[in-house]
Every structure is written in C-alpha cells, then in structure tokens.
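As you look at this complex, bear in mind that one protein chain is not there, while each of the others sits in place.
The block that comes next holds chain A.
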Amino acid sequence: MNAKQKKNLIRIAVSGAMMLALEFVPVEGLARFVLYMIPYLIIGYDILIKAFQGIKNRQAFDESLLMAIATIGAISLALYDNGDYTEAIAVMWFYQIGEWFQSYAVGKSRNDISALMDIVPDTANVEGEDGQLEEVDPDDVEVGSVIVVRPGERVPIDGVVIDGTSSLDTSALTGEAVPRTIKKGEDVASGCINLSGVLKIRTTKEFGESTASKIMELIEDAGSRKAKTEKFITRFARVYTPIVTGLAVLLAFVMPLYHIATGAPAEWSTWIYRALIFLIMSCPCALVVSVPLSFFAGIGTASREGVLVKGASYLEALASTKTVVFDKTGTLTKGVFDVTGIHADDIDKDMLLHMAAHVERHSSHPIAVSLRNAFAHEADSCSVEDVEEFAGQGVRAKVNGKVVYAGNEKMMATAGVETHGCENEPVGALIHVAIDGKYAGHIIISDVVKDHSVQALKELKKAGVRQNVMLTGDVKEVGERVAKDIGIDRVCTDLLPQDKVAKFEEILKERKDENEMTAFVGDGINDAPVLRRADIGIAMGAMGSDAAIEAADVVLMDDDPLKIPTAMRIARKCMAIVRENIWFAIGIKVVCLILGAVGMANMWFAIFADVGVTVLAVLNAFRCMFVKGIKPENV
C-alpha cells in the first residue's frame, strides 16, 4: 500500500464513520445540511477539484466531473425533497472505495506479476585486482570483466564460467524445474540462480544485451502490442461515456417536457434522479481496466512456464490457432542422429557396432559421431589402420587385422559384397557393414523423436487445433513413417529449406476463415522467413539465440514441445476471461441502465453497476495467473 492509498483509506474510514454517526443525530434544516457536508467533502474534495479542472480543460466527459454532477445533483434533490443526503454521500463513498480497490488490486498484481518475472538482478559482484569483491551496478560492467556469483544469487550478465562448478536453477528462463550442472568452460545465461558453489564468470555481453535484460524488455513491451479486444474496448469506452451522458440529459430534460406536452405532471425530480443514475454508470472503468490486466496476467503466467509471448495480440491469436505447422528437425525430433537399431547377420550385435565404430574413428561426419557415441568403448586398444574414406559412400579400415567396410549400398558395391535391405522398413539411414569380404549386417541411424512430441500433439488437438502439419526435408517414406508414428495429420516431404515458405503459404491459403490462425514452430535456425510469414511464429529452444527471439512472436525458452499446448492453454483461458469480463461488465451496465431509466433502480444499484462490476472484473482477471502448465506423461 503506498502513501496515497493509505491516505484514501483513512478518508474512507473517517467519512464512513461520520455518516453512520449522523444517522443518530436529530438535526433538521440547514444545520443538518452543513453537518452532512463534512463527510461529503472529506470523501469527495479531490473529485470536486478534478471536476473543476475538467471544466477548465474542457473535458466534458471527465469521470470526476460526471461524478461531481451526479452527487451534487443528488444533494440538491435531497435539499429540495426530504433532506436525505445519505444516498449522495454514499455514492461518492462507494465510488472512492471502488477507486481504492482498483488502485490497490492493480498495484498488487503489478508487483506480483513483476516479481514472477523479475529475473534481472540489481547488482553484480566484480572481482577487483586485489581479489576483493566490489558490488557495482551491472550496467557498468564491461564485456570481459570477471564477476563472482555466490550461491543463492542470480547471474546478472551472460558469460563463460572460468572457475567453479555448481548447479543452476534455470526455471526463470526455461520453466524447467531440474537444476542444471555447470562447470568451467561452459556458457551461463543471466537470470539463472546459482544453487551450490561459487562461480567466477567472464562476461561475454553487456548487461543490456544479456538474456535476462532482453527477456524483461520483451515482456514489458508485450503490453504495448495491443490485442484486438483491447482496441475494441478502448473504442467502446470512447463512445460509451458520451452516449450515456447524452441519454442522461435526455432523461432529465426531454422526458419532463414530453410529459408537460402530453398534459401529464412533469415530475422533474423523478427524471433528474434517473438521469443522475445514468451519470454514475457512465464510467467505463470496469471494462477498460480488466482487459489489459487479464492480458498482463496471462503473459506473466506464460513466462513463468518458460514461454515468452511478445504481445497481447499474439496471446489472442494463439487462442484461435487452428493449424500448427512444425518444422520436423529440432522441434518434434531432437535433430541429432542416434543408433536406433542393429541388425546383425551372423555376428554378435555388439561386435557389429564395435567394428563400425572403429572404422569411423577418425571421421567427423554426423553419422560417424553417432556411431561412436553409441559404442561406449570406442577408445579401446583395438588397432585401426589404413583408414580410407570414399566420398558419398563410406569408410574402409583395417580393424585388428580385419578389413571392414562401413557405408551405404554403393560402398558395399565397391567392396564387392552383396547386400540385402532391412525387413522392418526402418525410419532412417542404413549403415551396411562388411567384414573380410562378407556382409555382416546393418545399423540403423535416425533422428530421434523427442520424449514429449506425441503427448504435445495430442494436447494440441485437445486445445482446439484442427490440423498438425509437419514440414521436412526427409524423403517421402521416412517422413510419412515419422508422421504416422507420432500422430501428425499431414506431412510435406522432400522440401528444400527454400521451399518451406512456399509450402507454408499454400497451407495458409487453405484456411476457410480469416480468424483461424496458423502457427509455425521452428527451432530458429534457418527458418526465420517462415517464422515471420506465420500468423504466430513460435521459436523453440531459443535461449541465447538472438535471431530467433527477433523473428518469432512466441519464444519457448527450452525445446520441449509440450510448451506449445501449455501456451495455448494459457492463451485460451486468458481470452475466455477477457470475453467473460466484457460481456459481464457491458451486460450488467446495460441492465442497470434500463432499470434506471424505467425507475426500477436507485443509486445503490448504479453504484453496484459501477464499482461492484469493476471489483468482480479485476478479481476475475486474476484467474489468468492460476493456469498450470501441462505435466509430461511418463514415457
């Protein structure tokens, strides 16, 4: 609570108590009026001053001015009628309570959500020449300086560890709960919390260019890209107040005149009272505050789950996404090759892998790397000699005196060995192995599907996605097989990188409705053009990749595909709350306006339509913060 809020709370309490006390003071006439004016002025003096300034600045629809007219009007009516000033003062009183609550709730949510996202430390510890630590403003730390991060502290600036080992809590950046072990020579991103050991880090970036600062900037800017709903509300607010004020004038003057014209009694005070009700309800605040608050909460929640949404408009688009297009490698699959099968003919499986790994001992080809990774004891004492590489075919070498060929079918042809295909129609490449002129079997190497891909695709369908599409450069058989395995609806194979934009545009054209959004998910490498072309470009595993953060609209900090349905779930919840608030607030206001016009509502009603609705809408907006991320199923 800040000083202003405290002061206003005291004003509310004092005037409320006074009003209650005056109920029991039996005074009449002028004395009564003067006594009642004390709580009125205590609670409303600032509104009256602002109203006066509104007139001076020619702001006809200034909220304070309308409120002042409504309450002064009610007091005048009371003066003329029966001396019941309570209603007028209560209107001002509740109005101030509403304002106070709104200010408190918004301030609180601002703090809560900022704390959720506050990943930028205020200080950095720089090591001086004498080894002493000096606490400085991270903005002043030059690239290449050595900073020290003690356990429990957040890493302020990106850099490389030069001394120490520790485990890092990266959850602020990635939403990943399991700590990451870090040791000398490894890169560390700012925003992570150092959990165990002291780390000395040589900075590689300036503070302002570091991951944490960039992310904060992104999130703070997110609210500036306003969603369509928010623009609608702003436009609505712009016309709502003048229309309701206009109707109030009509009620106050035209209705009595009409009655006079038709010979009925004018009933001026009745109609003026109803007009004042309209003025009280003319403030659009409930609507206007709840919409950006909901989006802010939604974006904050998403960032807690490791998803950066770069604007409220993207949250909106994400909620109505009907087609998700994936670039296969690096999003649904790990993008690294693994040995996924060994089919040995006559020899032991391990022996086959053993031989193949040795042949590839000196090659830097990705396939060679994966073979060596699959065979844990590659660096054993076996002798590998006479290595010869056949470009586009494979490798031949002498392993422990045996001549071993490893490669594709062409390699086998060169070796003069008869091969046979694989019975199981494998997904991936076959590495044939021949030992001493005899076919020994083959090893299957393929890109491995990520653990959560299947679940992620299922969850997307649950979240309302109609079609999951996969783009890949793989040949048709392999691509279709992968698609079938993981449950993709449609696959486009044999695509060169430059074909992907064209293919994506084709998919875009197929949509039936302008409001159906098409998202593209890429790993941020080579697919920036498609990321830009999509309604929503989602970049994965983008921690540290500036180009991807730049091109994408939604950035997943790690490379878990489950984050996509999580983001959609948050977006949909957020949009549902925004819509609820809009309909609820407009609905209540319209109903109360109608009731007020026909004389069925009094000022208490009006104050509920204004303050009550604001409070409920703000509370409802908070629900955006309680959406949980999707938990991985055990696989």
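Just so we're on the same page, a residue touches a chain if its C-beta (ideal position, glycine included) is under 8 Å from a C-beta of that chain, and two chains touch if they have at least 3 such contacts; residues count from 1.
As a convention for this text, contacts and distances are computed from a predicted model.
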Exercise. Pick from "Phosphate transport system permease protein", "Na(+)/H(+) antiporter subunit C1", "Heavy-metal-associated domain-containing protein" or "ABC transporter ATP-binding protein" the UniProt protein name of the chain that isn't shown here.
Key: "Heavy-metal-associated domain-containing protein"
Self-check item: Touching residue (missing chain; options A:124, A:193, A:212 or A:293)
Solution: A:293
Quiz item: In the full complex, which of A:63, A:360, A:447 or A:474 touches the chain missing from this view?
Solution: A:63
Practice problem: For the chain that's not shown, point to the residue among A:82, A:132, A:224 or A:381 touching it. | Solution: A:224
Exercise. Would you mind spotting which of A:283, A:374 or A:395 touches the chain that isn't drawn?
Key: A:283
Practice problem: Spell out the interface residues on chain A facing the chain that's missing from view. | Solution: 49-50, 53, 57, 59, 62-63, 99, 102-103, 106, 110, 113, 220-221, 223-224, 226, 234, 237, 283-285, 288-289, 292-293, 295-296
